[in-house]
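One structure below.
A selection of the complex's chains, in situ.
Which chain is which? They are A and B, in the order written, and residues in each are numbered from 1.
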Amino acid sequence: MAGSSFGNIFKITTWGESHGKGIGVVVDGCPAGLSLSEEDIQVFLNRRKPGQSKYTTPRSEEDAVEILSGVFEGKTTGTPISMVVYNKTQRSGDYSEIAGYYRPGHADYTFDKKYGFRDYRGGGRSSGRETIGRVAAGAIASKLLSELGIEVVAYTKSIGDIEIDYDRFDISYRDKNPVAMPDETSAINAQDLLDTKMQEKDSVGGVVECVVNGMKTGVGEPVFEKLDANLAKAVMSIGAVKCVEIGAGFEVSKKSGSTNNDSFTSDDKGYVTKRTNNAGGILGGISDGDKIVLRAVFKPTPSIFREQETINKEYENINVQIKGRHDPIIVPRAVVVVESMTAITILDMLFISMTSTLRGIKKFFKE
Amino acid sequence: MAGSSFGNIFKITTWGESHGKGIGVVVDGCPAGLSLSEEDIQVFLNRRKPGQSKYTTPRSEEDAVEILSGVFEGKTTGTPISMVVYNKTQRSGDYSEIAGYYRPGHADYTFDKKYGFRDYRGGGRSSGRETIGRVAAGAIASKLLSELGIEVVAYTKSIGDIEIDYDRFDISYRDKNPVAMPDETSAINAQDLLDTKMQEKDSVGGVVECVVNGMKTGVGEPVFEKLDANLAKAVMSIGAVKCVEIGAGFEVSKKSGSTNNDSFTSDDKGYVTKRTNNAGGILGGISDGDKIVLRAVFKPTPSIFREQETINKEYENINVQIKGRHDPIIVPRAVVVVESMTAITILDMLFISMTSTLRGIKKFFKE
């Protein structure tokens, strides 16, 4: 099955390779009437753009997006929105060496086994540059959600052992530091860790947390199209993610029912909340109106400058030292990718939930 | 979107409620020519059947499966295989009480908010009994995979703080103890923990681990239909799962690239392996031929005998003590569910991978 599409009602299809002509996405199923400009998209893309700090590759890319269809007189028309970012850097010379062997932790080997050969330039389709399509689409999904009062916010929760302290949480700080942490002290510590890793010619992993505020109740379809199931797929489809958590996540395995259960409570106006949110805003696969909380766990950048053992295309054991440009950490630039995939999923499932009751449908169609 | 189907080429559709007439599944896209009997299915269902130990509900259900279509003269015909397990226990009387309030940690509240009302008998569609359909389908997927030399095996990895020791790992022991652990010592300790929890009128969470042996290389579709992305969805769609891990899972966030990267190596016959398997057998969303390793993290059973705070349907704060039958742990009976969802996903993605290369397609169609 073609694997480059995601979503049902709000559906995205991405294309493009790291060093091909460009990277793009077609967003289909976007409702008509949303004000949309290239600037709306660019703001999102700039958050994942390379070259913004010493922790990111200096590859010189503007990542300037162009909208090719689906917008007329400043508004979406309901027809597919095609967006493209043309690649500036297409030199394949840089990559002649890695064409001959399989980098550990990369998809070189599996692409060759699957397809018989591969576009080896910068990882081709398996490059992190592929996420440009996700983020461009995520910008639209986020804008639509904000029209409905729903806000998706992601940030770096941890880098290696350095974790944010929620007592110091300040989301406005996220965009003011190169590691996208909403906590100044942790951000400084994390940068120290990264400096060390760079000196050691090594890399490190980390965790992105994503929160959805203003969520509607009743979104998610039992049994297989549960909201958390779709979020898990959305987030696990991002390269380098090896674990997805909802709410209390892994910790629930060590908890008791009495401490894990979130008690419902209502105030004197009958407004319902939960005393805790171990569920992460999802019960039985359906949103409960509380904040949705999820985490994506990223592995360390597989490209490191240190010498590594591997095999070449002739299946001979060799030692390699990967050249070129790579970040010592994936997480900071991945924050907006997690945010985008979450927004796309939430929006699509929200649309799907519109037919849950006959009463809602009748109200909709009553002139 | 209808949420009760899973898969593309090999597709299952489940139906049924805890205390309705029955639970069933339609398996569509099963290739013709597989020997299949009700006994093949029953073996799987028996692994999740209630009443097998003091840690499971004594609800008296045979869970006897009946095949209604798709099998002729002992072989699958290629057309849909409909299977049903009729419920023995349909007394709705037991549940008249919980109809009036929302149990913490359950989907009562979200079903009511989504659909306007709910089948409150035993959780209705959100009951764990829903997994009967998954397991019946999983039995078929597993049998098909074994015809191709692929074996899917799941077991309990941990219950609360009690974790198996891989030095004592013995898979044959899994089916000889009520907690499905492949390690005798840990199984005994886990039972002690469960006894304590039962005395405390409480429950506990745990982790199921699943391994796929004999996996083919090249399965999984970049970008959104990655093998790990689909496994994450498959597993997260199981009720009570709050975290999914692939390979080293959460631990990768604290690792360095130099220790997380799995070096490729080849023996003198050119047979390729990896020195480690932090990747869990998947690189860039595509199987690398190594064991696939994943973990599903389950929350504690939300139904506990202890008094809890909650709200009733009138949104008044109340205290409740849930009566009835419930297990102090979900994990042991969920092992076969994780195994089933993994098998279904692997099989479906395996089928999809058959069109990866023109060479493979031409070979297939050459008479």
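Methods note: contacts are C-beta pairs under 8 Å (C-beta built on N, C-alpha and C of every residue); 3 or more make two chains touch, one makes a residue touch a chain.
In this text, all values refer to a predicted model and were calculated from it rather than measured experimentally.
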{"item": "Full complex stoichiometry in copies [only 2 chains shown in place]", "value": "4"}
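FYI, only the chains that are shown with their structure count from here on.
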{"item": "In the complex, subunit B residues that touch subunit A", "value": "1-6, 8-9, 14, 102, 104-107, 109-111, 113-116, 125-126, 130, 158, 160-161, 197, 200, 202-207, 217-226, 228-237, 239, 242-250, 252-258, 260-266, 270, 272, 275, 278-280, 282-289, 297-304, 306, 308-311, 315-317, 352-353, 356-357, 359"}
